[in-house]
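Note sheet for the following structure.
A protein chain is absent from this complex, but the other protein chains hold their places.
And then chain A:
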Amino acid sequence: MEKMSRVTTALGGSALTGRTMHCHLDAPANAISVCRDAAQVVVAGRSIFKIYAIEDEQFVEKLNLRVGRKPSLNLSCADVVWHQMDENLLATAATNGVVVTWNLGRPSRNKQDQLFTEHKRTVNKVCFHPTEAHVLLSGSQDGFMKCFDLRRKDSVSTFSGQSESVRDVQFSIRDYFTFASTFENGNVQLWDIRRPDRCERMFTAHNGPVFCCDWHPEDRGWLATGGRDKMVKVWDMTTHRAKEVHCVQTIASVARVKWRPECRHHLATCSMMVDHNIYVWDVRRPFVPAAMFEEHRDVTTGIAWRHPHDPSFLLSGSKDSTLCQHLFRDASQPVERANPEGLCYGLFGDLAFAAKESLVATESGRKPYAGDRRHPIFFKRKLDPAEPFVGLASSALSVFEIEPGSGSMSWFVDTAERYALAGRPLAELCDHNAKVARELGRNQVAQTWTMLRIIYCSPGLASATSLNHSVGKGSSCGLPLMNSFNLKDMAPGLGSETRLDRSKGDTRSDTVLLDSSATLITNEDNEETEGSDVPADYLLGDVEGEEDELYLLDPEHAHPEDPEYMLPQEAFPLRHEIVDTPPGPDHLQDKADSPHVSGSEADAASLAPVDSSFSLLSVSHALHDTRLPPDFFSALVCDMLRFYAEQGDVQMAVSVLIVLGERVRKDIDEQTQEHWYTSYIDLLQRFCLWNVSNQVVKLSTSRAISCLNQASTTLHVNCSHCKRPMSSRGWVCDRCHRCASMCAVCHHVVKGLFVWCQGCSHGGHLQHIMKWLEGSSHCPAGCGHLCEYS
């Protein structure tokens, strides 16, 4: 806070210097005001009324105006103002309704000059005329504003707001006779000081009390108002009707507002409650404050710019009993902390991305999206030369379009709609889902379902054998299985490759296959295999003999330890041959997919996908043989789920999760599950699959997800007659006392599902309309419209 930075600004002849600093007051401050010379500040509160000199390093107490033995309520100040023409003249508004003026030029200790006791209630605000030496204006809780001539003993004129308490009064800086007043009921009034009988203009500015207003120092017609409704509004008063030109939404009710000198669009605000910071806003950027001062520990009650022509010094007083000088340079700038990137999906899958120009410039230099079949479009915002934050304002927006058809997700929609997730025995669910997947040409997924069924449904012998059979003869058609560890779109390419292998029918190739299959298994199931120390040659020798042995391999025996496993490097040359023969287009990607395979380098990697089928085969086979409990596989299944999720097929992950339920849930941590669920639900909702998404939410066991159904279950409707919101009940309007939604068929009020034709807007109970439409296609209301329902 105590930054030693020093700022000197030359303003005509005088120069302002200072730093961010604060001093402790004895009591909470209610208001502050600065002397014309910018060297002194007065602080007033319930039990404090002092003048401080602002020096370079510190505040120095100059004068205590609270004199006398007994504290008087006349000294309990709600507001204070220093005359901008006469540096000896001050005025305070007391909470008991008295307006007091002070003359610093008096020789005695008591500087009190005049006492006006005309208001019946607390005076909220006092204001000196900006150019006239003797004119003082006050606004009070009793709803009156009074204009005093300091040369006389009582008020010159009284203005009645005809509404509630006056919260603020401000003389216009440019128009000699005009002043604005704000009221507790949300109104702002404009008065001519010569015409106390009625106001010149009145409009409702805020919902709830308007706590403050401030005329723009340069722009004649601009008035800023701040209210309890947490808004700061800027009004253009030059037009016939006051027009709202800017609106800033803050986070708490606005207690004070002050235009920043020399900066046309800046204003400072502080709040009445909860929020202790002072913000400086650029009214054209109403969402992020331009600067923020966070020194105070309690609500800020008074703010003042130190000099009417210097934008860098702000003074503030607070309920935490401190007086602060803030340097604009030391302010924290929330913009810097804001995330300058934005990303959004369009309706048809287009992607828009906005970022700071500097960022985009470096990125686009590398052309990261160039390889895609997508077309980035760049927009650049036109810069306003007057714009103060050029560095921040320049941003680039890129839009990426998707080529029609390329992103077709019809399989996703179909799958989502047709999958069965609950309500049947597990085996049936798996079979059904496998069938669905197969019909959609997603063989890998189908196979996964089949395997899940085998793993988790009690070892039904018949089915297991049948699988065994298919596997047994399927050594040449391992196509569906093979996919299980591959991206689905790679399937065709790989399939042909396998066939190629098989057709060669080479024993040696088999060896190689097995070999690398083992590699893969090791990599996939490290936990399981570690510890088994079957020599590698056993594996090799065994398999070299006969092809069928392959399927009888027990996984436990088949996986030697990693280092040992790396031994059979003799097979290398052979492998080279194979690798060379099938010109696999996808090798590179495969490698990326199986990063574990590093020892045997590219060759092993290229084969890995092919052999994954075998690894899985052997696993499922083992189940059949040894009756392993399903628990044994849970780690594997979890890996599988993670694999799908990684691949982006979160649908599969979630579906399996739901179908298997308790069987796997405990092995995957809550957060991951939640993440999958939310992603899947999000996707479903993007495709408007509301029913499916709801089903998923319902079936989910995670608390955070299942409560999604409970949130925002309220539907707000407006009355069809008076267009007002119907607050208490959905079918009868409180204001026009009419039932809004009548069924055109039975002429009763519809309280549940209401369906209506968008052409003639007649409708009614869902069942009634459905029934009606069976008989006639005309509107049941008799309007003659040929109703259409989708």
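One rule holds in what follows: a residue touches a chain if its C-beta (ideal position, glycine included) is under 8 Å from a C-beta of that chain, and two chains touch if they have at least 3 such contacts; residues count from 1.
One rule holds in what follows: contacts and distances are computed from a predicted model.
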Name per UniProt, for the chain absent here [options: "GPI-anchor transamidase component GPAA1", "Sestrin-1 isoform X1", "Glutaredoxin domain-containing protein" or "NADH-ubiquinone oxidoreductase chain 4"]: "Sestrin-1 isoform X1"
Residue among A:Q58, A:S72 or A:Q647 touching the omitted chain: A:S72
Residue in contact with the excluded chain [from A:A252, A:V413 or A:C760]: A:A252
Candidate in contact with the missing chain, chosen from A:T20, A:S33, A:Q141 or A:N277: A:Q141
Of A:R66, A:H748 or A:H778, the one touching the omitted chain in the full complex: A:H748
Among A:H83, A:R228 or A:H246, the residue in touch with the chain that has been omitted: A:R228
Residue among A:R121, A:R174 or A:H785 touching the omitted chain: A:R121
Residues of chain A (touch criterion as defined above) contacting the omitted chain: 28, 46, 70, 72-74, 76, 78, 94-97, 117, 119-122, 141, 184, 208-209, 211, 228, 252-253, 272-274, 276, 297-299, 714, 728-729, 732, 734, 737, 739, 748-749
